[in-house]
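== chain A ==
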Amino acid sequence: MEITKFMKKLSSHKGVSDVALIRDNVVKLDLGKEDSKDFFISLKEDYGFEHCSLISAIDNQPQFELVYHFSVIEGSIFIKDSPKTVMIEIHIFLERDTPTIESVSDLWFGANWHEREAYDLMGIYFLGHPDLRRVLLPEGFAGHPLRKDYVYEIHEEEW
Partner candidate 1 sequence: MAEMWISMGPQHPMTHGLWTLKVKVDGETIVDADPELGYLHRSVEKMGERRKYFMNTTLTDRLCYASSTTWTHCYALSVEELMGVEVPQRAQYIRTIMLELQRLASHLMWAGAYMPDLGHITGALYFWRDRELFLNLLELPSGSRLLYNYIRIGGVKRDLPDGFEEKTERILKLFEQRLDEYADLFENSKIFRMRTEDVGNFTASQAMNLGITGPNLRGCGTKFDLRKQDSYEIYDEIDWEIQTREAGPGYGDCFSRYMVRIDEMKESVKIIRECFKKMPAGPTMASKVPIRASGDAFRRTEDSRGEALMYLVGDGSDRPYRWKIKSPMFTTISACPHYLKGYKVADIPSIMGSIDICIGETDK
Partner candidate 2 sequence: MSLFSFCRWMAEWTANYMLIPVFDFQKNLFPPFSHPAGTIADWLGTDGGLDTLAWTFAVNIAFAIGMTNLILVIHLERKIAARIQDRRGPMLSFRSFRELGEDLAGEAPSWRFKDNYSGIGILQNMADGIKAITKELIVPAKADKFLFTMGPIIFISSSVFLLVLFPLSDRFAASSAPAGLMVIMAAFSIAPIGVLTSGWASNNKYSMIGGMRSAAQLMSYEIPLLLSMAGVFLLAGSFDPVTIVEQQQEGTWLFGLPMWNFIPQFLGFIVFMICILAEVERVPFDLPEAEAELVEGWTTEYSGIRYMLFLAAEYIRGFAGAAVCTILFLGGWAGPWPIPPEIWFLSKVYLILIFWIFIRWTVPRIRTDQILELGWKKLLPLSLINILIVIFMVEIYPYFSDIVNLPEVF
């Protein structure tokens, strides 16, 4: 499937808005939180995005933003006359009071620890995640340090 055709198809999905081509091989779109799981399933099954590159959580004060990067490795989407592979960047906005979203780790195993990290450092809860524990910080650590309102003491030496 050529990338322009792919972009047209994307717009027809429920909850998808602002589909844009931000580089010659990267498609960016915004997605509603409720329709995310259906969209991710079709992203994997229909369009062949085999690889979950990154899930990053951003504290936009007040709401949270989740940015998913998926990439094609041997999939069916291509760019004409170019060896470049296609990536997709998906933005999902979450309310600060309810930072929950459905997990995609059953679709991409590689997303498993990215979700754990987002939970660990940003406090986003992934529903249906098999093993949502802290991954980088020790168990019992108070707070989620990558949030902008996290306050910590800096050990500054006296000079």
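One rule holds for everything that comes next: a residue touches a chain if its C-beta (ideal position, glycine included) is under 8 Å from a C-beta of that chain, and two chains touch if they have at least 3 such contacts; residues count from 1.
On how the list was made: all candidates are chains of the complex that A comes from, given by their letters.
The shown structure was predicted, so the numbers you read here are calculated from the model rather than taken from an experiment.
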{"item": "Result, touching chain for chain A in the complex among 1 or 2", "value": "1"}
{"item": "Complex contact set, residues of chain A against candidate 1", "value": "25, 50-54, 56, 58-59, 67, 69, 71, 73-74, 83-85, 87, 89, 108-114, 117, 121, 134-138, 145-146"}
